[in-house]
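Read through the structure below, which is laid out as structure tokens, and then see the notes.
With one protein chain removed, the remaining protein chains of the complex are shown where they sit.
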Amino acid sequence: MIKFILNRLMTLAGLLFLLSVITFWVNVRIYDIDLHGQLLPEYGKYMRNLLCLNLGTSDISGRPVMDLIRDTLPSTAGLLFSSLMISLIIGISCGSTAALTIDRTTSTVLTDISIFAASVPVFLIAVFLIIAVSLNITAIPSSDELSYFYEVPRITAIRLIDILLTDSGRKSEMLYNCLLHLVLPAATISVLPAAELTRITRNSLRNVMRQHYMQAAMSRGWSVFYIVIFHGLRNALPEIFIRLPVLINLYFTAVVTAEFVFNWPGTGNLLIAAAQDRDRPVIMGIFLFTASVLLTLNSVLSLLARFTRPVTAEQAR
Amino acid sequence: MPLLDLKNLSISRGEGERNRIIDNVSLTIDQGDIRALIGVSGAGMSLIMTAIVGIRRRGLTYSAERYRIDGTDVQKLSPARRRRFIGRKIFIIFQDPRMNLDPAMTIRRQFREILSLRNFHDRWYRYPGWKSRRMENLLIRVGISNYRKVLRSKPGELTDIECRKINIALALAYEPELLIADEPLSAMSVSSESQILSLLDSVNKNEHLTMLIGTNDLAPIAKLAGSVSLLYAGQIVETGKTQAVLSSPKHPYTRRLIRSMNEMGGELDHDEMFSELGGIFPSWPELPIGCRFGPRCPMAERVCLRTPPAVKLPQGHVWKCHFSAPSDSE
Amino acid sequence: MNSKSLRGILCLLAAAALLTGCGSKPPLPGGGLSFCASSELRTPSPWIEDLNQTSASSAANMFDRLIEQDPASPHSFLPSLAQSWEVSGDGLEYTFRLRTGVEFHSSSFFVPSRPMDSSDVVFSFEKLMRSDSIYYLNDHELLRFPQQSGMTDLLKSVTAPDRSTVVFRLHRPDPSFLRILSSDFAVIVSKEYADFLRTFGRDPDFFNSHPIGTGPFMFDDFREGKYLRLKRFSHYWKGPGSGNVRTLVFDFTDIQWRRMIKLMTNECQVMNSPAVSDIEFLEGSRDTRVYRREFLNEILLAFNTESSVMHNPFVREAIIRAIDRTAIQKIISFDDGSASDAIIPETASGHGAKIVPTVYPFSVEHARQLMTASEARLPLELTVWADRTNLNNEYRDSRLYQILRHELAEIGIKLKIIRMSRSAMRNHRARGRYDLAIINAQFTLSDPSEEIRSVFGCSGADDNFSNFCDERMRLDLERLRTEPDEKKRVTISREISSRAVEAMSFIPLSRTQDTYVTRENIHGVQRTQNEGLSFMNTVIGSHD
Partner (left out) sequence: MTSGTIRHWASCLWGTFRGRPLFLTGLIGLICYIIIIAAGTLFMGLDPYRQNISEYFVPPSLSFSFETGFNRFIMGTDDLGRDIFARVVFGARNTLFAAVFAAAAAAAVGIAAGFAAAISGNPVLNILRRTMLFLAATPSVLIAVLMTAIVDPSLRHVAEAVALSLLPGFISSSYRIAADELRKKYVIALRTDGAGKMYITRIILRNTAYLFAGMTARAFSTAIIDIASICFLGLGAHHATPELGLMISEGMAFIYRGNYWCIIFPGIAIVSAVLIVNIVGSALKTAIRKGVFENASS
């Protein structure tokens, strides 16, 4: 097991190194750095900056890139977390329902919806939501994180938590406003991952439900809810984890698009604005940051998949 | 009053006689009895057993004239109550011993789950830690001495025989009224087989646990079972007390089986016997029209191939053949 | 068999639905008004911002000036923080008598101990004039207002003989000096605040990021690129006024359709720069009112004369002739006027200005011949930098680019258009490789000289994207800087711009007129001298 972890860590380290080489090369190309055969010293300088989290300063605003990321990341994290929760709840419950009602209308309908939803680009969903919801129900806003009229002290930098922590007289009002702002972006982000999760859960849970231990548990007359969660999903986890990288990709695109369309003050929006302004330090900084986060996440997921997989008889011997 | 009273269970894939995979199977098991259900794989044993515990496969239609457990008409219960009722009364162990256990859970947790989810309202042993004591006792009872290690392990780390014993221990912990075991002896060495057999015997004797054991081999179970039913292509061809069936088999299939068992000293398995018989084992969708054993029966006549035989039942010994008293001379 | 699980899932869904909420409209918090501004501010301090409507509006609402332009007659002035003023006979000395008892805003960490007096005025102007001042935002930024208005060259000294008198001394007589002082950007700030901050060593940054003024609204919060929030100042010296706006938010929304959606969904009550094609729609809508602005916004095409291709005048002329500017004018601003070569129109009345016939009429044939004559290798690929922010809007820009691309393709020129903000363009200019630049220039009709000097200026620090400058222009720019008479300055400005067009370094593409739009229940938004919007007397009516 330790060998496996070490293996993954080594691979991760190698990939991060590769990433730094790629970004270094891009930097050399962008700024026409004359290497003069001094490749290693230049690279060393670059790496030293990276390790000190010095990602350069923005061409446009003149602020350090790391500050920009630090400013915007909490908003993205809040949005990501809430949509993650929504899509997990919806995806897993729909997937479980579909797996349990296989060959019945419920299952067919759920599967068809999830296949159709996976064919819709996320920006179409965002546009559709603006048209269908925001323009009709004016209470649900189509941009920003919180009405600019409210003042929230910056404690954790995640708005929702900050609001819960303040003791302002307009707390409930602010909370309501914040949740209303969250509706459309979170819905946009959750749709595709929820659909994908429905499919993943359905397929892996269906395989698990065929196993004898599940049939035995079902025959004991216990609550289906209990059996599905504590036996079914528990055993479906490894397969779900293996397929989660697809979801990471979906989430990334969805978050960037949703932040762009709904003007959410997050890192994705910053990235798109930087790309449109060709603000190279910001692009490179966020790329490096996001790519290393994604790589780390990937290795964590593969570790999780490995640890949740039950020991088989062959391995035990 | 019999514990299990099942009459004319039919499981079919579509309409008509020939689509009945299980054709009018009746089973009555008395309290404390061990009933052996004997048939080759593919004869429909698993299907009958899962049908009894209420697991239905997709694409099949189930029907039964009567289904009572302990005098309660199960078919009249609502689906949710039926599940709970059957669950309390019956414990099923499937063929693969390891796959009966959740691979992601330690044995201790599985015991704990069974001990917690089964409602023991009236039990005396509800002192703190009774669950651990109980599971340890049960493991010792089924002959596992290194129970500490076993309780810590997950099924993947245990051997087949251990898993079988754990299954039986779990069944004992659950305290069902009927234990259904599907091929509890398959793919085991002779010594392990006898271990399990004696364990089942002692459980039956001491805990008075009624059992329905499905197997494809008559010989080892003959000493254990009080009564046997022989299944062929979804039909029960002969039922009776073990002694009666063994001494005077009525159905040609049974006779063939018993004769080969006697000749080979119990070593003969089904495949060899049927290679002697010739023909192939019928299965859906090529079930015969008349008597299902007809095409392979050594004493078949024309009528056997055309019409299904009726059931003959003199004094508790039931068989299904066109000929009322086949001679022993064959 | 699974009715129970279904029930559980339904419960979860219901909980999720409750969480996301689908209730009624929340009440607008405390008489709040949100202004969706088309350009963003980098600081809440208007005097270090680009001159545009947003910064002018923030200056107008947070600060006061010594004098104000009379809305009734553009060449006379009304007293504001100054009660009265005198001009010496030689026109070199201006003496202002200040109003007493004018209170500054207070903030959570600073409470002014005294009302405004002459030292504040002296400080406010010295801070702008002194090139060694510590009030620079960033070292690469310019102090926009004083440099553009020419005040740095004009003003010799500011002195305070006593607590209620301020004397301005000029290098030379300039009748437009009062106009400079009445500009939205000539604001009065608190010296006491600066001193207070200096004791903590937080002077320049905090002073700029948390400004203290005397205006009807006081600074509350600012987030770069997002919003500026102001609160009503209860001790305003002019009294409470008739307005009921308690919180004022500048919502920086540079994407045009988002401004529109915010206006339609009442997230904003006021917006500026709607798409021209939307004005008809907005005027027809029951929910909105449209106010046209008397202000000129010109889109210019600059030829980078330092680029190897654009150095060739044949290519430049070919490009000018290949562009159907009448069509562009029609498409961009739905204006039926014909295209003109004049950057500053003859009459100063703005909309519907008489336009001189063009020297370079549209002719694709002629353009093709010119291209052949230029011996440039076809297809020619040109890099175009396009101004993304400032006063433009997304919609109009993309249309403009498409038309340009379409028309220049006819004569074998391929365009590679890179959109960036004005400040990004300015930063990249020195080492950038571009052939053409599309810029938005904003002229005040009564005195366009500030923008003229920025756009056509000869020093490297200006926004002159053509990099073209000859002796005559240099002289004219010098004359413009020193010319006291306002009318003459307009003439010189016109000369400079026509010289630039003549030299084919610039060509006007279209001229638009900006407007602002409010919800129907908003009344009493006032325009200020620099086309800012003042919300002091704005009334938010009830919905119906």
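Each chain gets a letter, A, B and C, in the order it is written, and its residues are counted from 1.
Assume a contact is a pair of C-beta atoms (placed from the backbone, for glycine too) under 8 Å apart; a residue touches a chain by one contact, two chains touch by 3 or more.
Note that the structure is predicted; figures quoted are calculated from it, not measured.
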item: Chains still shown that are in contact with the chain withheld from the display; value: A, C
item: Touch with the omitted chain, as defined above, among C:R223, C:K416 or C:R474; value: C:K416
item: Omitted-chain contact residue, chosen from A:L110, A:I130 or A:A194; value: A:I130
item: Among A:T57, A:T166 or A:Q276, the residue in touch with the chain that has been omitted; value: A:Q276
item: Residue numbers in chain C that touch the chain omitted from display; value: 256-257, 260-261, 264, 275, 277-278, 281, 327, 330-331, 394-395, 398-399, 401-403, 405-406, 416-418
item: Chain not shown, touching residues in chain A; value: 11-12, 14-15, 18, 26, 29-30, 115-116, 119-124, 127-128, 130-131, 135, 245-246, 248-249, 252-253, 256-257, 260-261, 271-272, 275-276, 278, 280, 283-284, 286-287, 290-291, 294-295, 298-299, 302
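The definition used in the following text is that only the chains that are shown with their structure count from here on.
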item: Centre-of-Cα separation between chain C and chain A, whole angstrom; value: 39
item: Inter-centroid spacing, chain C versus chain B (mean Cα positions, whole Å); value: 88
item: For chain C, residues that touch 2 or more chains besides their own; value: 1, 4
item: Where chain B touches two or more other chains at once, by residue number; value: 83
item: For the chain A and chain C complex, residues of the former touching the latter; value: 59-62, 86, 89-90, 93-94, 96-97, 100-101, 130, 134-135, 137-139, 141-144, 147-151, 170, 173, 176-177, 179-180, 182-183, 186-187, 223-225, 228, 263, 265, 276-279
item: In the complex, chain C residues that touch chain A; value: 1-2, 4-6, 8-9, 12-13, 16, 19-26, 28-30, 32, 34, 42, 138, 140, 220-221, 223-227, 229, 247, 249, 251, 253, 255, 258, 261-262, 264-267, 388, 418-421, 423-424, 427-428
item: Sites on chain A touched by chain B in the complex; value: 102-103, 211-213, 215-222, 231, 234-235, 237, 308, 310-313, 315-316
